[in-house]
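Left out: one protein chain. Kept in place: all the others.
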Amino acid sequence: MAINTKENKAAGGSFITTGTVLSLLALLALASVPSVVSSPYTLHLMILLFLSTIMGQSWNLIGGYTGQYSVGHAAYFGAGAYTTMILLQHFQIAPWYGALAGMGVALVVGLVVGSICFRLRGPYFVLASIAVAEILRLSAMNLKEITNGAEGILATDLPPFSIGGTVITDFSTKVPFYYIGLGLVVLTVVVTVAVQHSKLGYYFQAIREDQDAAHSLGINLSLYKNLALGLSAVLTSLAGSFYAIYVGFVDPPTVLGLDISVQIVLICIIGGIGTIYGPVVGSLVLVPLSEGLRSNLIASAIFETGIVSESSPVGNFLKENLAHAHALIYGILVVVVILFMPDGVLGFAKKLVSKRKGGRA
Amino acid sequence: MAILEIKHVSKFFGGLAANSDVSFEVAQGSIMGLIGPNGAGKTTLFNCITGYYPPSRGDVIFKGNRMNGLQPDRVCKLGMARTWQKVRPLAKMTVLDNVMVGALCRTSSLKAAREIAMEQLHVVRMEHKAGFLAGGLPIGERKKLEMARVLATTPELLLLDEVMGGLNQAESEEIINLILDIKKRGVTQMVIEHDMKAIMRISDRIVVLTSGEKLTEGTPEEVVTNQQVIDAYLGESHT
Amino acid sequence: MLVFSQSLISGLLIGGVYALIGIGLTIIFGVMRIINFAHGDIMMIGMYLTYNLFTLAGIDPFVSVAITIPIMFLFGALLQKVFINRVLNALPQNQILLTIGLGLIMSNTMMLIFTSDYQILTTSYSSSSFRLFHISISQPLAISFVITAGITALLYWFFMKTDTGQAIRATAQDRDAAQLMGINVKRMSIIAFGLGSSLAGTAGALISPTYYIFPQIGSTFTLKAFVITVLGGMGSILGATLGGILIGVAESMGAVYISSGWKDVVVFVLFLLVLVFKPSGLLGKSRA
Partner (left out) sequence: MKKRFVALGLALLMAAPVAAFGASVKIGVINSITGPEAPIGENLTNGIKMAQEDLKKKGVNVDLVWEDDTGKPQIAMSAMEKLATRDNVAGVVGPYTSACSNAVAKLAQRYKVPVLIPAAAKEEITRQGYMWVFRMNAPADVYASVLIDAALTAGKPKTIAFIYENTDFGTSTSQSAKAYAQKKGIAIVADESYSKGSPDYRSTLTKIKAKKPDLVFMVSYVADAILLMRQAHEIGLKPQAFLGGGAGFTTVQFAKEKQISNYVLSSTQWTEDVSWPGAHDFGKRYKAKFGKEPTYHAACAYESMMIMAETAAKNAGNREKTRAGLKAGKWNGIMGEVKFADYAGFTNQNNHQMLVEQIQNGVYETVYPKKWATRKLIYPFPGFK
């Protein structure tokens, strides 16, 4: 059973699995969403969902597959976001070129981080990755001539995107952002799948499982760790660039802060680490949950079902406190997932399914 | 002809000598046994040979090339591979994937690597376990998996660190046959083992280490009758 | 010269409080090999405790330390027993995230109870100072420095002379070996986490008269605690003491001679340099 799926997957293309078919169908459905749904709010939530998936998927390469738990990915996110915005505002360079430049900057940052941090293992690596991101944040704060310091950079309107004179879009609606986001999700997924089905994927996972054993099997540790980090950094910077042009504003705490780094890790851990669907599932849990709590949608949903009346004391309490408590609920969720679903929601669901099927491993 | 020459190798940790001035040669295609009481510096010597520690003094010469200071991955690529005293399966990968990681040392094609891996799994008779997670195997199969994995790197010299440790009679027997099998294929082997009977059976020559130094070297018969060796082992109240 | 000695002295005094935070973290890390991301939040709880004892019961912060220490010890022990003990063998990233989650729960619970307002604890001596060769020395900071020194000495005695202290040290050195020797490792972990928490809480209490309190204050101190412990060598109490004072002085000097904006960068660069060139820390023994 296990061998079969493995064989099919590894054959990569010669066999069309149900998984690929389903993924393509899902992609098709997602691609047609903007023509069916016109609510900008829904599209906006979808874009946030994409952004979260891109971030999670990118981290997954280094954290999930290679086992190097960077808690400093804000560095690459911020590198992409800042590079794009600085080039756009100071030099009027279109954001797509800015994003490319951002990838370059992130790669350089990644290599610097790699040269410092990959000598370190376990908790030391985690702390070093945080330190580098913090240095970047503080530098962005202090290098006022370039980054505008704490005031941040506010984008003027985006130049319209045109190919050969014909304007494709002028970014006046959410639709182009939706497709850019979807495109980036596809890109990160394709990169991850390609990695998984190549020598790189095997080597990354070997490093995650046991560095010394991997080393003895002919794996050049620093080369492959840097490759994984470089790839991850470049993709994360794309997420940062996308964020910057979508929101139109960057400042040090929102794109380089420690909570961005933590959020990126959470997406993967909650979904399930080291799997392609993990970051997707993690985003599907986190984005709607935090939006629902934040905007009191969950409270009103509870009222609508009639379990609790809005005017009752309990209802009043919920209405007053549920929005306040969303960070608290977030924290509880993290604790519950770690304690009871150490392989993430996805891993937990798999376990449940296999149990129901009668405990087949 | 010697495939491996150990020349005056010493290794110090702080002021402590884990190995001092060890020299011997391993002939192409032979099995060299490495024995000695606990703490004699056998594993340290393995680590010095395979690049985990650079020797403090002396040279390790493999196929005529000086290996000192080469990283373990380079050492592996040059044709020298090792197993670990405490097995190190890549727990969350399947048995097949484990062996493929070894095979990928020689090829970049997954297809080729899979073929090599299946071949090696056949050698250790574990094809039926190919799809299982390595972390879930019992100890005997973990040891065999580790052998298959290093074999997949197609080594010319194989260093086996207590591959029979913790195994029962039948399992040990299987490993012994495996080692002899590997020898037939022309792979040179160096074996650390505590099980005296086994080491006497398989080794062509044996090096004895005590407290980091080479005590003696010779054929199994020579070693077993050497008074110094007997004293050294009795001194350790015989394990 | 006056500027130099003034900033040296204030750095030293603040460094004393940092040292306490660092020692707490280093004990937890030493015994459990877990990086406690909730450390600053535990400190924050200590601050709220002190604040409420002062405003509601009128107990002076330096006196209430005697109450804060046992309460925070129990709190930490409870955290360990209920949550952390369950993930001792889990993946390191899961351990980190668990403590992050616990930190979120702590800070947001405090926010629901006390709102997110800044609370200021004003004692009669909050802004008093005395002069020593023209250098002004903050009275409350000087008192807390003395208390810190006392606590550190007491800890030293505990770890060196008592059976429990030695058992904890044995656990820190080699968990498995300690277990084989018949040490109740789980219990030692609970004690260690309790100790670490009570030290963080005490640091919070000691800094309260000269500082302010709000639910999200923890994260600044968590990061600082990491830097201090790594600098001193994870698991080394003496190292953490030294690290705390070093960071206090580095911040103070950095603010004067580089700029207040860049002083935190100085601290992190120092941190990375130590990680790269002496990962065992200034006083730590090298890792096996």
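Order as written gives the chain letters A, B and C; numbering starts at 1 within each chain.
As a working rule, a contact is a pair of C-beta atoms (placed from the backbone, for glycine too) under 8 Å apart; a residue touches a chain by one contact, two chains touch by 3 or more.
Predicted model only: the values in this text are computed from it and were never measured.
In the entire assembly, the chain absent from the figure touches the shown chains A, C. Among the residues C:72, C:207 or C:228, only C:207 touches the chain that is left out of the figure. Only one residue in the set A:179, A:249 or A:348 touches the chain that does not appear here, and it is A:249. Of the listed residues A:89, A:169, A:211 or A:296, the one in contact with the hidden chain in the full complex is A:296. Within chain C, the residues in touch with the undisplayed chain are 2-3, 6-7, 10-11, 14, 17, 108, 111, 115-118, 120, 122, 126-129, 136, 138, 207, 210-212, 214, 216-217, 220, 248, 251-253, 255-256, 259-261, 264. Chain A meets the missing chain through residues 36-41, 44-45, 48, 141-142, 144, 149-152, 154, 172, 243, 246-249, 251, 253-254, 291, 294-296, 323-324, 326-327.
By our rule, only the chains that are shown with their structure count from here on.
Chain centroids computed from C-alpha atoms place A closest to the centre of all protein C-alpha atoms shown.
Across the assembly, the mean Cα position most removed from that of chain A is the one of B.
Between the Cα centres of chain A and chain C there is a gap of 33 Å.
Computed from the mean C-alpha positions, the centre of chain A lies at a distance of 43 Å from the centre of chain B. One finds 47 Å separating the Cα centroids of chain B and chain C.
Contact of a single residue of chain A with at least two other chains is seen at no position. Shared interface positions of chain C, defined as residues touching 2 or more other chains, are absent. Of all residues in chain A, only 1-3, 6, 10, 197-199, 202-203, 205-206, 208-210, 212-221, 274, 361 touch chain B in the complex they form. On the side of chain B, the complex with chain A involves touching residues 50, 52, 71-74, 76-77, 81-82, 84, 88-94, 96-97, 100-102, 104-105, 108, 110, 113-114, 130-132, 136, 149-150, 153. Across the interface of their complex, chain A is touched by residues 29, 33, 35, 83, 86-87, 90-94, 96-98, 100-105, 107-109, 111-112, 219, 223, 226-227, 230, 234, 259, 261-262, 264-265, 268-269, 271-272, 275-276, 279 of chain C.
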